[in-house]
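What follows is one structure encoded as structure tokens, with my remarks underneath.
Every protein chain but one is kept in place in this view of the complex.
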Amino acid sequence: MSEQIQKITVTIDGKTVEVDPGTTILNAARQIGGEVVPPAMCYYKPLKGSGGKCRTCLVEVSKGSEKDPRPMPKLVASCSTTVMDGMEVKNKSSERVVDARKGVVEFLLINHPLDCPVCDQAGECSLQDLAFEHGADTSRYEFKRREFDKIDIGEYIKLHMTRCILCYRCVYVANQLTPNREHGILKRGDAAEISTYIQNSLDNEFIGNVIDVCPVGALTDKTFRFRSRVWYTKPMDASCDCGKCGGKAVLWMIGNEIARVTARKDQYGEVEEFICNDCRFNKKDLKDWNVEGPRKISRHSVISTNHYEKVAPAHTPLLNKA
Amino acid sequence: MENQNIENIQFPKELLDEVQRAVSSFPEGKQKSALIRTLHIAQAHFGYLSTPVMDYVARLLHIQPIEVYEVATFYSMYDTQPVGKVKLEVCRTGPCMIEGAEKIVSYIENKLGIKDGETTSDGIFTLKTVECLGACGYAPMLQAGEKFHEHLTEEKVDALIEQYRLKPVANYMGQE
Partner (left out) sequence: MSRKLLLNNIHVEGIHTYDVYRKTGGYAAVEKALKSMSPDDVVEEVKKSGLRGRGGAGFPTGMKWSFIAKPEGVPRHLLCNADESEPGTFKDRYLMEKIPHLLIEGMILSSFALGCEQSYIYIRGEYMYVLRILEKAIAEAYQNGWLGKNIKGSGYNLDLSVSPGAGAYICGEETALIESLEGKRGNPRMKPPFPAIQGLWQRPTVVNNVETICAVVPIVNEGGDAYAQIGIGRSTGTKLISAGGNINKPGVYELELGVSVEEFIYGDQYCGGIKNGKKLKACVPGGSSVPILPHYLVCKTAEGNDRLMSYESLADGGFANGSMLGSGGFIIYDEDQCIVRNTWNFSRFYHHESCGQCSPCREGTGWMEKVLHRLEYGHGKMEDIDLLWDIQRKIEGNTICPLGDAAAWPVAAAIRHFREEFEWHVKEPNACTTRNYGLVKEKVFEKVNA
């Protein structure tokens, strides 16, 4: 018999939930679900140590705990703040949060190329969703944007650094899934970039997962066939007998052809199980797979809610500039 | 040192000892803590931190090359591109600025015929503007190698450029 863990109670935007001690505010909010969940651009549950950097998940703690009810003076990163018993949190119900988040979105966009019309990630880009939901309509930034050349890092992956938001997720993947990390963050401040420094190719068996964790179109799959827009492809759950990984994947189909293979992601864009390069890049034949059936993309996004086409013309900051 | 072939990259004995001393000031297994010091030593000896030099340092300390690149590009004192024998690093931050740092910079630019960040054609001087060096009360100032030159005037700049032209010091090792 296992010991019963004492649950603690937290209230977010008026909705109360019981969670295990040590749970972060963000994960408590995800247990409630829906509108109370703050957006997270850098935190990634499967990656230890991730989070805290992008600041999109800031929330207001209006009551610290039952024991010490004082509010926290600053907004806190919900992804890396643990809940206390009796804590009260405001997400969208706080004007401060809405305002600060708008600020963060603007910061993330000032150096972003806004090349969604030509970006592979369009349609499943966390930044696009974030800007749509939490951003302002126009940009006040009038200076030259940061630019980098596109580079190939290895046979399979393209790095388009200009789009990177420096969430560090891909660095955590390399640290935690591969024996020797070969890429990292160079330079500092707004000159910082993801790089191998010496144009190394990344060729570890699990390195392809950087593509799945990247919230934007900075790391993309070079083997993505037909370069189709995501919303023209049909996702199918599939599995295979793989010696290296669990072999649980999603095939993105165009007709009867596999355009690309990714890991399965949950509604927050987090992969359920990392897959190996072989499954991702080489098994592009239906014979390689056991197709289980169509996958429901429950993720709330500009695309899946069919906003993309409708909203595009009016929504200047993300979609106008080609 | 011009030759940056990986085979030729090797610290002399006394520098290896210095690295060893830095490593042994940290507990077993924490040799990565000596990285910043080792890169200073490498930069002083090899002139700048070329990729082969950084790879050599990575091997010395048993860490991944990327860990060295990440650090070498983060800190502003490291040069990953060739520089002159003497770096003239003029502080440009607030307190130095109000005491005339900008004038000193343009004086040096005119005198040496180079701009901020450039190196003279004889390879002796590199001019670099830097942020506060902790000499605000003795402004304006510049650092050359390890040495602080304070209360700068045009005459002082003339004199020290003359001095370094005759005897260029190593950049960061105090080998004056």
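Think of it as A and B in the order they're written, each chain with its own count starting at 1.
Here is the rule we go by: contacts are C-beta pairs under 8 Å (C-beta built on N, C-alpha and C of every residue); 3 or more make two chains touch, one makes a residue touch a chain.
Keep in mind the model is a prediction, meaning the values are calculated, not measured.
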Touching partners, among the displayed chains, of the absent chain: A, B
Option from B:Thr80, B:Thr119 or B:Gln143 whose C-beta touches the chain left out: B:Gln143
Option from A:Ile25, A:Ile165 or A:Ile207 whose C-beta touches the chain left out: A:Ile165
For subunit A, the residues touching the chain missing from this view: 51-56, 58, 73-75, 77, 80, 99-100, 103-104, 106-108, 110-111, 140-141, 143, 165-166, 168, 185, 187-192
Contact set of subunit B toward the excluded chain (per top definition): 22, 25, 27, 30, 32-37, 39-40, 61, 63, 67, 70-71, 74-78, 92-95, 97-99, 130-139, 143, 146-148, 172, 174
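Basically, only the chains that are shown with their structure count from here on.
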Whole-Å gap separating subunit A and subunit B, where each centre is the average of the chain's CA atoms: 40
Of all residues in subunit A, those that touch subunit B in their complex: 180-188, 195-198
Subunit A partner contacts - residues on subunit B that touch it in the complex: 51, 64-67, 69-70, 73-74
